[in-house]
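For this view, one protein chain was removed and the others were kept in their places.
Just so it is clear, A, B and C label the chains in written order, and each chain counts residues from 1 on its own.
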Amino acid sequence: MKLIHDPIHGHIELDDFAVRLVDTPEFQRLRRITQLGLVFLAYPSARHTRFEHSLGTFHLARMVSSHNPGIEDGVSYAALLHDLGHYPFSHTLEALYQRHEENTRWALRHGEIGDVVRERYSLEEFLGLLKHPLVSGDIDADRMDYLVRDAYYTGVAYGIADLDRLVRYLHYDGERLVVGEKGIMAAQNLLLARSMMHQTVYQHHVSRIAGAMLTEAVRLEGIPLEEIRTMDEVDLMARLRSSGNPDVRELIKALDDRRLYKRVLHSGIDPGEERIGELKRELEMEFGHLALVDYPSKPRFEEKNAFVLSAGELKRLSDVSPLVRSLVELKDTYWRWGVYAREDVRARVEKFVEEFLHSSGEPFAKLVG
Amino acid sequence: MKLIHDPIHGHIELDDFAVRLVDTPEFQRLRRITQLGLVFLAYPSARHTRFEHSLGTFHLARMVSSHNPGIEDGVSYAALLHDLGHYPFSHTLEALYQRHEENTRWALRHGEIGDVVRERYSLEEFLGLLKHPLVSGDIDADRMDYLVRDAYYTGVAYGIADLDRLVRYLHYDGERLVVGEKGIMAAQNLLLARSMMHQTVYQHHVSRIAGAMLTEAVRLEGIPLEEIRTMDEVDLMARLRSSGNPDVRELIKALDDRRLYKRVLHSGIDPGEERIGELKRELEMEFGHLALVDYPSKPRFEEKNAFVLSAGELKRLSDVSPLVRSLVELKDTYWRWGVYAREDVRARVEKFVEEFLHSSGEPFAKLVG
Amino acid sequence: MKLIHDPIHGHIELDDFAVRLVDTPEFQRLRRITQLGLVFLAYPSARHTRFEHSLGTFHLARMVSSHNPGIEDGVSYAALLHDLGHYPFSHTLEALYQRHEENTRWALRHGEIGDVVRERYSLEEFLGLLKHPLVSGDIDADRMDYLVRDAYYTGVAYGIADLDRLVRYLHYDGERLVVGEKGIMAAQNLLLARSMMHQTVYQHHVSRIAGAMLTEAVRLEGIPLEEIRTMDEVDLMARLRSSGNPDVRELIKALDDRRLYKRVLHSGIDPGEERIGELKRELEMEFGHLALVDYPSKPRFEEKNAFVLSAGELKRLSDVSPLVRSLVELKDTYWRWGVYAREDVRARVEKFVEEFLHSSGEPFAKLVG
Partner (left out) sequence: MKLIHDPIHGHIELDDFAVRLVDTPEFQRLRRITQLGLVFLAYPSARHTRFEHSLGTFHLARMVSSHNPGIEDGVSYAALLHDLGHYPFSHTLEALYQRHEENTRWALRHGEIGDVVRERYSLEEFLGLLKHPLVSGDIDADRMDYLVRDAYYTGVAYGIADLDRLVRYLHYDGERLVVGEKGIMAAQNLLLARSMMHQTVYQHHVSRIAGAMLTEAVRLEGIPLEEIRTMDEVDLMARLRSSGNPDVRELIKALDDRRLYKRVLHSGIDPGEERIGELKRELEMEFGHLALVDYPSKPRFEEKNAFVLSAGELKRLSDVSPLVRSLVELKDTYWRWGVYAREDVRARVEKFVEEFLHSSGEPFAKLVG
């Protein structure tokens, strides 16, 4: 057994098998994948990594399992390894490549860590454990850890969750995780916290702009999936800094020096995928890498599978909580798309976008301040 | 100037006039009025008093005023004195007497503290300041302090608010307090926090039961308003312990020893004020002080006067936040009425209430566990 | 099993026997005995009670026992009940009466709580458990809880201890509690924390002055031990407020209104017990209750029985830590005696004390500011 000091959970206990999983190159790589990608350009102290988060997720899974004998041991190991496939800067590059979950499966199939896993589990069995509600559900160990951890490292209070109560009142009925009566408020709070962290931290416009710049650099560099999925942040940054393409080098130097593109547009009115595609093409022809369109998919905050026991009956959390029910509306309230441009061409890009939108009768509101 | 150490705000600075207000018997009495009344029977560590809370409210009002020159100095002193009129155990006894705000006005008119106030303000002027939006509004110094303080002392995380952001982004436009764009999430969070603390802490059933017992004891003792509004908790408890009425002594001894009445009924279905009145009368005839009906008014969580600046426009917080909008529904979700009885007569009271409700076709669900 | 929410330890689990001990009048009385007596006049937020502290001590004892099978169950119950005998306002009145430990034994012998204890333990056996090193030693559950709790409620950071590490590395060898290598720094920190809290909080001069006033009031009232040891703070305050002796009523009114005596002298130079006795007599003849001498015994900070394992060898903590070794010197650095007087006679008392000390050639330094 090994003890790891952690500011969120105090001490995390790793059993021998967990230590062996942690002591692989694939897992150690997570020390060099920041949890929140480029959010540190908005919240400088957000430098924590997928490594600590993975340990914390394991810890919480263990705590829930300890009073739920129906949850098999392997679930905690799946919790430990659930983020193995993240790209450098976490979610930032998922617009260019497949989702990180695919890479997690790939790493388990092909990496040194897969050999350790296979000492105890068949690969199929273990991939199944990654879908356990304690690893990927509305109220799971992953979310419990990341909200509290991100709140701690950014100093943004909204992520604070009552982990003690959640852990204590999560019951596994063989199929679902069900929150007991005394944990309902804590479960509601977890979902609300997520929506507030989304808006305040995860989708902070500074991080969106920087993300668009990094994504453009990687696209221009043309790094194949086979390479990037094993890179860490040192590899990626070094590769881009020494690129043969001067546009790539310029973008990375600007990120390093935090000379970010400016917002030309930041709007909640959706012109639709097709029009956005046109705008992208036209902007690229006119401005190349100097103007970028950021068109994220709409966030989903609604409860999908959070079950609670209320007065002895199994219900959905959204059935008993008006607040959770109203989360579905945030999809539109919080969603924004943007156009960003290098400072010196900002005015020209603005004019260009304004005309583009006018041509189809869409509104364009100038950004003030 | 005087410095007071406080775990919530670090140090609180009191200027000379504030020190003179604090150094009066009326203000010092607040040291012996617990902030959360009988909640300590559910959360033993909730022993903080109106004294610390009043200092904290003053501190926050000062912080907001410091960058809002339009808010006059007197508002902070009004914040300091806003809770002067609380009864022993705070809100618990307001069912029997007038609201505590009346007593605050009375104390300012008749107490030693009024003499200090009048050195600077006419009484009418000062009573007006008590209605300033920074002292009594949806996003006011009072609420900011009590939520964070109650969360700290109970250890229930939901009350945590981002005071730093709120203080920084509250602007006074000469009439209203308006929350700037960057403070909107913090303001939303404050209202959500309040609704969660209400349910988890303020209306905890243990505190409701104890409150019903104390209220009955005070009612039986027949203490006139003129006496109780200057009593502190020592006075009240000593008076009830030495009552000539054995029922009063029994109720107080039970509270002291935490031998609380049991819940016979705890329901969200409202039979209406009239039926409740009948039930009360019948129960009293049959069981006297051994069975108590607790019929609180419905809580109001909706935003009433929280203004925000969103994209340069003055709006209501509920216009920009679906979560705040849905708070209005909690009135019904969280409201409960109850019947409590001494353990030895519980079964008989249950039968009695069941029959009473049946007679008018109302449902009666047995409490389990 | 019962769960109690606590801001220090999260949730405290009470087993059925612990619940039965807690549900006695003697234990519930601790809800009305403040942990830090009159310290709240210096740190207004320090309103926590012996009740929470006793639960916390039980909790920590349980945690240490859980990985030390050599510690029998009864030790945790002894930890729970170790403070049963405190007087109102805790240590304040111990100058007038026997130490509170005597009362704890008395309550176990004569109280309702003793009946519960005797269901499992003989009285002698249980009294023996109160001396277990986990209940009364240099590194014990009592001290671990009170330092952290007092730091939390006063907001004074020095009391913060690394409870997690201490609990984890405390080993019981059948006779002694021994701190493992990885816990040495945490153990050293605990002793340092105590010395810093002593000076900053426990012996704050405001609390010493108020304590001297309360002690004088109780002395004048002449309450016998048989009465006071079962009183709570409501009983004592009510008794003193309604005293037949106007001096007592005056002292208590002054405490209630926080109109405290002023310091005439506050000195680290010890004139010796005999001279102090003379001074007391002469001051009393001249000024009665208006001038009070406060002559506390010297505090002891040195390590007495903190054992550690260092490089595999059993040692004293002071053998491996120069900082702990130097704690012995604080006895003189931190000790002060004082003379306090009602404001209107302060100048006259000062002159009197100055002459008294001069007559024996002792120095008298005027207090400035």
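FYI, a contact is a pair of C-beta atoms (placed from the backbone, for glycine too) under 8 Å apart; a residue touches a chain by one contact, two chains touch by 3 or more.
Given the structure is predicted, the values throughout are model-derived calculations rather than measurements.
> Which listed residue, A:48, A:100, A:168 or A:229, touches the chain dropped from view?
Among A:48, A:100, A:168 or A:229, only A:48 touches the chain that is not shown.
> Which residue, C:219, C:275 or C:325, contacts the hidden chain when the whole complex is considered?
C:325
> Could you tell which one of A:128, A:155 or A:272 touches the chain left off the display?
Checking each option in A:128, A:155 or A:272, the one touching the absent chain turns out to be A:155.
> Which of these touches the unseen chain: A:25, A:70, A:128 or A:288?
Within the whole complex, the residue contacting the unshown chain is A:25.
> So which bits of chain B touch the chain we can't see?
3, 10-11, 164-165, 168
> Applying the definition given at the start, please give the residues of chain A touching the unseen chain.
4-8, 10, 23-25, 28-29, 31-32, 40, 42-45, 47-49, 51-52, 55, 152-156, 233-235, 237-238, 241, 256-259
> Which chain C residues touch the hidden chain?
Residues of chain C in touch with the missing chain: 156-158, 160-162, 185, 188-189, 192, 195-196, 199-200, 312, 320-323, 325-327, 329-330, 333, 368.
Keep this in mind: only the chains that are shown with their structure count from here on.
> Which chain wins if you rank chains by how close their C-alpha centre is to the centre of all protein C-alpha atoms?
If one averages C-alpha positions chain by chain, the most central is B.
> Measuring from the mean C-alpha position of chain A to the mean C-alpha position of chain B, what distance in angstrom results?
40
> Where does chain C touch two or more other chains at once, residue-wise?
As it turns out, chain C has residues touching two or more other chains at 10.
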